[in-house]
Structures are given as structure tokens and as C-alpha cells.
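Here the structure comes first, spelled out in C-alpha cells, and everything after it is commentary.
Only one protein chain is missing; all other protein chains are in place.
Note that the chains take the letters A, B and C in the order they are written out, and that residue 1 is the start of every chain.
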Amino acid sequence: MATIEERQQEIISEFSMFDDWMQKYEYIIELGKDLPLLEEEKKSDDLLIKGCQSRVWLHADYANDGTIHFKADSDAIITKGLVSLVIRVLDGMPAKEIAQSDLHFVNDIGLSSHLSPTRSNGLASMIKQMKIYGLAKM
Amino acid sequence: MATIEERQQEIISEFSMFDDWMQKYEYIIELGKDLPLLEEEKKSDDLLIKGCQSRVWLHADYANDGTIHFKADSDAIITKGLVSLVIRVLDGMPAKEIAQSDLHFVNDIGLSSHLSPTRSNGLASMIKQMKIYGLAKM
Amino acid sequence: MTTQDSIILPKAVDKLRDEFPILHQEVNGHPLVYLDNAATSQKPLSVVESITNYYLGYNANIHRGVHHLANLATEAFEKTRKKLAAFLNTPDQREIIFTSGTTDSINLVAQAWGRMNVHSGDEILVSMLEHHSNIVPWQMLAQEKGAVVRVIPITPKGEWDLTDLNQLVNAKTKIIAVNHVSNALGTINPIEILIAEAKKVGAKVLIDGAQSVVHFEVDVKALDCDFYCFSAHKLYGPTGVGVLYGKAEVLEAMAPYRGGGEMIHTVSFSGTTYNEIPHKFEAGTPNIEGIIAFGAAIDFATSLDKDFVQSHEHELLRYATEKLSSIEGLKIYGESENKVSVISFLVDGIHPYDLGTLLDHQGIAVRTGHHCTQPLMEHFGIPGTVRASFAVYNTIEEIDMLYNALLKAISMLK
Partner (left out) sequence: MTTQDSIILPKAVDKLRDEFPILHQEVNGHPLVYLDNAATSQKPLSVVESITNYYLGYNANIHRGVHHLANLATEAFEKTRKKLAAFLNTPDQREIIFTSGTTDSINLVAQAWGRMNVHSGDEILVSMLEHHSNIVPWQMLAQEKGAVVRVIPITPKGEWDLTDLNQLVNAKTKIIAVNHVSNALGTINPIEILIAEAKKVGAKVLIDGAQSVVHFEVDVKALDCDFYCFSAHKLYGPTGVGVLYGKAEVLEAMAPYRGGGEMIHTVSFSGTTYNEIPHKFEAGTPNIEGIIAFGAAIDFATSLDKDFVQSHEHELLRYATEKLSSIEGLKIYGESENKVSVISFLVDGIHPYDLGTLLDHQGIAVRTGHHCTQPLMEHFGIPGTVRASFAVYNTIEEIDMLYNALLKAISMLK
């Protein structure tokens, strides 16, 4: 199975093929549209991660082998696309690795503004929450 | 009797003979020293005009002819010297003229910083108080 | 600027833009189109220069100084108070209190006036259009005192619904706190009606003018409100400075707010006496730099031709409304006839954050989200809007760029 780092490199190389921001966003939007990540009835308030801008619902399943499986969704499509990339990177990884991960790919693919903790969007809060889930089972 | 304006012009022409600020201040300090304007026991709190920097005691006597006679003192010698100049200008003048007076001479003799209402020294407050006395009898 | 000139709008605007170097830059490879003016305005060179002049020439702490620099700084500082008194048309400079912003001004009143005058069962009236800064301070006061915050409802157009005014303003009403202009929708509110109504029951009125003063002239004496407040940073001035206008007799009867240097007359451990207004409410070293620069901002604002500002902003609003309305699925929130140059909108099925992000990548700076008016967004049942807010230095071409960028963003997101 690919490591967190390998998965990030995969995404980075995928994005390196795009010439401009427009193509990148088109791809992210497509990812966001393609992936209805969470059933409507699961979007309960206790799964809700509130950013000032977009909301994210995050669901975590702990497996017996110490790995964590995530499902998530967002009301904003760009956030949703990015969410699907983050899930792709962290889903099914061991708790400890999730807790210690450095999700540099969002920066590397040129979308750093979505990751900055000073931005009030849901993505940054979601990544933080995923690490907390990881920490809890370390 | 000289008018307020004439008295001010007199002072201005006196001061025009000094070459530099040092001579001006020496003269003012001399005026301050020469003139013990108020007896110690008269420096009561109800006559006190508080500036942040120097304190002024001001005593006003209303004469029957509608004029006002002032006595004043200050704990700072420069203020005291200036106080004596102001008294020289306003003492014994009719209430109305006092209320409406424009004491430009402090500016004209190059000591404007003592007159500015934003300076927290007693002189500016004293002049204000003298005008209030004038206003009260207009 | 004569009326003649103001007909040749584009020329006048071009000249104006020279005063704002920040506008002449590229963002993400596109020319910057700054349409986030309701959040904060850009600053003309004269304001920036006044800051530089202060720090390079006469920086000093004020009021208590006996030296030359302190005198210069004090005079420049107090000159702003004088300018603001003229700007708001009060003859009494003591009615101008410097704060750190609109939010600070409102909190000052809610605490220093409110805690003395609002009691259990009393009512505080706000409107559904208020900014959080004009809601939360009153909720905090109401909670402490057991008072009630009541809310003026709105019509679908985003205007106050004053049908039940007689009931909303009643004998229990102690203060009415409403904005002059809604920051989320742009509605210009008929505050005169409320002020008149307040008088009938002896309630005080605070007007949040954060969004009004940059668009039109305000005369606090003609309005006859008790308090009026706004921030410098939305009026070409620096951040960290605000104003609270208050009627002298009301201010004089108020308890102090912050304790400290400057606001006292005498301090002793056996008892402290407070300074006169306005100093009673200005504890500690003020934002000297900011207040001096605020003076330059007021100078700039008053140097603009009033007719030009009105007609140009009106034209921007009209044109933008026309263009945006032509976009399928786009809904404008706030459709009053009385609006400043602000347009809030949503596009069917598209989240405002997505739109904002894709506009930013095309150089267009708009604000998205709840605009600190969550109750209003909740009322409309929406997560937020995209808000384009225009200043006098914006151009018709920039609205075309907004329009084109919007079409592109929508085509990507749909």
C-alpha cells in the first residue's frame, strides 16, 4: 500500500500536468462533483466542522488494525474536491501516521490558500480534526 | 485708561526688544519672582485651577462699576510670570470686554505653547476661567 | 471639481485612482479589481504620508508633554477631533470620543451607558440587519441585566418592516441601536423614523454608521440621535481608530468605561475623580498615529465633490445591478430603492465560497460569507452571499471584469 508521502507525490505529479489554475480548479471541481462522500442523513451536527466559509462533515471509523477510515463532505464544491484529495491521502492509514502527517501537497499543487490555518475555511479545520482522530488512537 | 488691545501692544513692544528666547524668559521669570500675587493663606482649593503641570490660584473681585479685579498666583515661576502679564492686560477691565478678549499677545511674544488649550498647563485654564468670570457679569 | 468635470466621470476616476497606488497591481496574473470596500477601503497617498510624516518628524506621546514634539503631536491629534466635529456637524468638540473602532464604540455605550440605565425587564431594540458588533454587546448587557433584546423584522426586499413599530418601541424600550446602512445588503435605513419614535418614549438611540459616512453626508444635529459611531478604516483612514459621537449631556452622565491615564482628574488610593469629556472616555495612550492619519482621511473625504461621489456610485450600482441581474440563476439580496453601492448575491446551487475563490483567481476581490450578520443569513436561509461593494475609485470597466469573471466561474461550477 502506498504511504502518505507516496500518495501525496502521486497527486502532485497529477497536478503538474495542468498548465494553469483554471485546469487545476476544473479538476478539483470535478472531483468534488463526482464524489458524494457522505449520505445526507449523516450530515449531523456532531460531525460538522465549521469554518467561517464552508462547512465540512467528517466521519471517522476506527478499524481493529489501528487504521482509520474517513468519509467526508462539504457544502462548497472546491472544498469538497480538496476533501476528496485529503481522504485519498489519509484514508485507511495508521492512526499514528495520520497524526504526524504533513499534508504539504495542498501547498505544492498551488492551492496553499486553502490550507492556511488563518483562513477560516473548513479544509484546514478538517485536517486538524483528522489529526486529532489520529492522536486519539496513537 | 488703556484698552485690552493697547495693553497687549505695550507688552508686545516690550518683548520685541529681546533678541532671543533666553532674554524673554529671563524677563518673565523676573516678573514671576517680583510679584507675590496672592497671599499664602488665600491659596485655597476653591481658587485653584488645576493644569496637569502647574497650578494657578485665581481670585476675582467684582467692582460696582462692572469691572473685575484679579489676583493670581502659580507654583511654577514661568506660569507666574505669564500670569502677571495676563493680569496686567485684564485687571480692572469691564466684564464684557474680558469675556470677549482675545489674548493674542502670548502668541505674539513667541510663547504660544503656553496658551494652547491642548497644553495641560495652568495658564490656558486660567484665561478660560477669567473669561467665565467675565461672562457671569455680562 | 466642478459639476462640469463630474460629467466626464472616467477621467475624474482615473485621476482619483492615482491617489491609490495599491489599486495598480496584478493579482494572480490579472489586474486587481478591488470590490471589498465595505470590509475596508483603500487609503489615499495623503493618509499614508501623514503617518510617515508623523513617525519621521514629530512622534511623541501627547497631552502631558512640555516639549516641542509633544506639542506638535498634541495639536495634530486634537485637530482631528475638530475635523470630525465639523464632519458630523456638531459645534462641540467634546462630543467626539476616539475609540479603536465601531465595535469598541458600541461596547463603550453598552457598558458605560447601558450598565447604568438598563435594568431587568427593560428592552433594547435592534434590527434584523445588524452587524454582530451591534448585536453581541447588547446581548451581553441584556444577559447581565435580565433585559430583553427585541428585533425589527425585515421585508423580502431587505428593508425594515415597521408595521409593528408602536409595539416594538414602547415604554420599556431603553435604547434603540441600529445601523444607518446595512453592510450585508446595502440598504439605507430610515433612522429618522426610529429617532422620532424613540423620543416619544424617552429611549436613547445609537446609530452604527460604519457603512454610511463613506457614501453620504451625516449631520448628527439634524438627526438628533444620542450616539453615532463609525470606523476610520472604512473611510479612507487607518485601522485601529474609531469615533463615538455622543450628546454632551448624555456623555457627561455616563460612568467611565476604561480606567487609566488621561481619563482621570486626580488619582489617590482614598478616591479617584474623573476627567471631563471627552477625555473621561479616552484612557491610556491613544492611537496617536492613527488619529492624526484619520484627520488626513477626513480631509480627503471632504475634498471629494459630493455630487460626483453620489452620481458615480449610483452609476456603478445601477450598471452592476443590471449586468448581474442578467445572469441566469443569480439572485440579488437587498433590493431596496435606497441602497448604497453594495450588491450581495448568490447563484443557484453554487456556494459563495466557491464563487469567491474563482473570482479571486481572476483578480477580483469580493467578500463571501455571512458578513458578520448571521441572524440575517439565517433569516434568508442561506449560508452567506457574495458581496461586491464599490467605492468612488471603482470603474465601469471593473464591473465588466466582475461580470465576465462571474460568467467564467459559474460555467466552471455549474
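Rule of thumb we're sticking to: a residue touches a chain if its C-beta (ideal position, glycine included) is under 8 Å from a C-beta of that chain, and two chains touch if they have at least 3 such contacts.
Fair warning: this is a prediction, and the values are worked out from it, not measured in the lab.
Screening C:17, C:79 or C:132 for touch with the missing chain picks out C:132. Among the residues C:83, C:215, C:247 or C:367, only C:367 touches the chain that is left out of the figure.
Touching the omitted chain from chain B are residues 21-22, 25-26, 29, 52-55, 75-79, 121. Within the complete assembly, residues 21-22, 25, 27-28, 32, 34, 36, 39-40, 42-43, 47-48, 51-52, 55-61, 64-70, 100-104, 106-107, 110, 131-133, 135-140, 149, 151, 231, 233, 238-241, 256, 258-264, 266-269, 272, 283-290, 353, 356-357, 359-360, 364-369, 372, 374-375, 378 of chain C touch the chain that is not shown.
Here is the rule we use: only the chains that are shown with their structure count from here on.
Our note on geometry: chain B versus chain C, Cα centroid distance of 45 Å, whole angstroms. Centre to centre, using the average C-alpha position, chain A and chain B are separated by 77 Å. Per-chain CA centroids place chain A at a distance of 38 Å from chain C.
Looking at chain A, no residue sits in touch with two or more other chains.
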